[in-house]
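Okay, handing you the structure first.
Note that one protein chain of the assembly has been removed; the remaining protein chains are unaltered in position.
Up next, chain A:
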């Protein structure tokens, strides 16, 4: 009789642990979803400002075409091409805003101050959002690799989380706004 009670107690404890771990994992997946949505929002914002700049006529024709093309491709990219396209946009932005003069030219155009502020905020926030996203992915992976989680399939049908890897370095003329 006592053995039965012990077995029952052990089962309850194991059950509680499993339910708690499943809850923990669920929360981590929710965190990844939120972080991914935030990253998407920042990337879209960046691409829109870049496209706006590309069509505004403030920049020279070569820079305009380069920016427009990169921004367009970043927005249209399929999911598996996204990282490459967004990296290309980072490179295009770096090429265009390598010199402080280019940023100054935009600032002097009507409404340019706001556009530049928006772009500066976007190139600063993309790496932030990406870091938060990848941090959530790493935490979820660490839990999912756990033996108990794999044996009892606690992750359910949620896809294995993937980090978002891209080149997100800010252009020199925009990254150092603090020095201004």
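Keep in mind that, in the parts below, a residue touches a chain if its C-beta (ideal position, glycine included) is under 8 Å from a C-beta of that chain, and two chains touch if they have at least 3 such contacts; residues count from 1.
The working rule: contacts and distances are computed from a predicted model.
When the unshown chain is looked up in UniProt, the name that turns up among "Glycosyltransferase family 4 protein", "ABC transporter permease", "HEAT repeat-containing PBS lyase" or "GntR family transcriptional regulator" is "Glycosyltransferase family 4 protein". Only one residue from A:18, A:38, A:105 or A:149 touches the chain missing from this view: A:38.
When the whole complex is considered, the residue among A:75, A:124 or A:144 that touches the unshown chain is A:124. For the options A:58, A:119, A:136 or A:154, the residue in contact with the chain missing from this view is A:136.
Taking the complete complex into account, residues 16, 20, 23-24, 27-28, 31, 34-35, 37-38, 41-42, 121, 124-125, 127-129, 131-132, 134-136, 138-139, 142-143, 177-179 of chain A touch the chain not shown.
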